[in-house]
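Excerpt of the complex: some chains, original placement.
Note that the chains are named A, B and C in the order they appear, and that numbering of residues resets to 1 at the start of each chain.
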């Protein structure tokens, strides 16, 4: 059973479209490349959102995150890109994406981007 | 003394119906099946609610959670279902149900659903 | 020096009655009996309050909590009872009592009751 990384995010119909509720994913296995040096970067990606009509399918989310493995991206840019793609695919009520990157130059960087009116965790 | 799983939730009269107060249950022994693959899923279920006239009886809650053991449910769906059943049985002032599922595909999923005006923890 | 458990709560005059401030007690040594089975239950009791004219005296609080040792009480009921007694004895600006009970049937139960306008911790 082989699968390939893909930028395509699959969705399924929200089982309770009339209720505002929250889904949280924590994905500690994210890696891409530094666009300046070509060296690998690593991050934990945390996603919180309230689905409207569509939910993100879990296996396609795994493949989507995998698809960044051989691409060059800056921290600030890739976190915004993840939010843009996920919002385009699911049109959520609101969504938050956090990119929590490993230490570089003695500094630990976390980027938090939001779409819509995101409540506190 | 043998007991059997049951979808029936027993209740008892709230000892202080005139006061808004909060009951929190944490049940780390929840398991059901994945409806696609038939494989077992595991979760910790956390319930917070403010009783109106009725409280959930603890032993029936244990049996109710056990009753999902051989049933197939998606994460998003079963968490909403738990809330629906608990609200139907107790008509609370407000209620929150959290399904905190074990890692699948390298991703940890938590679903949070609410009924009524739920205050922060 | 022998002391006996007592339902009587002693108080002393609040040293700063004009200022709203907060006192927090954590008492992990609470035990009573299950009224159905007669078996012992255990809990940590947490009390937060803002005194008005009177403060709870610490030693009498210890004896008061001890006085429940041989009595049968349900979780929801005894936590409300503690609040009622403490409010009756001290007429505080506000008060919160939390009963954090040990696991029964695989489920951990926490009951939180409040009197007046309780601010977040």
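Operating definition for what follows: a residue touches a chain if its C-beta (ideal position, glycine included) is under 8 Å from a C-beta of that chain, and two chains touch if they have at least 3 such contacts.
These figures come from a predicted structure and were not determined experimentally.
Chemist: Given 3 chains in view, how many copies does the entire assembly contain?
Modeler: All together, the file's complex is an assembly of 10 copies.
One rule holds in what follows: only the chains that are shown with their structure count from here on.
Chemist: In graph terms, nodes being chains and edges touches, is this line, ring, star, complete or other?
Modeler: line
Chemist: From the Cα centroids, identify the chain that ends up most central relative to all protein Cα atoms.
Modeler: Minimum centroid-to-centroid distance belongs to B.
Chemist: Take the average of all CA coordinates in chain B, do the same for chain C, and state the distance between these two points in whole angstrom.
Modeler: Their C-alpha centroids are separated by 28 Å.
Chemist: Per the centroid of Cα atoms for each chain, what is the distance between chain A and chain C, given in Å?
Modeler: Between these chains, centre-to-centre, one finds 45 Å.
Chemist: Identify all positions of chain A at which a residue touches two or more other chains, and write them in rising order.
Modeler: none
Chemist: Give every residue of chain C touching chain B within the complex, in rising order.
Modeler: 74-77, 79-80, 104-114, 120
Chemist: Quick check: in the complex, which residue numbers of chain A touch chain B?
Modeler: Of all residues in chain A, those touching chain B are 14-16, 19-29, 51, 55, 58-59, 61-62, 120.
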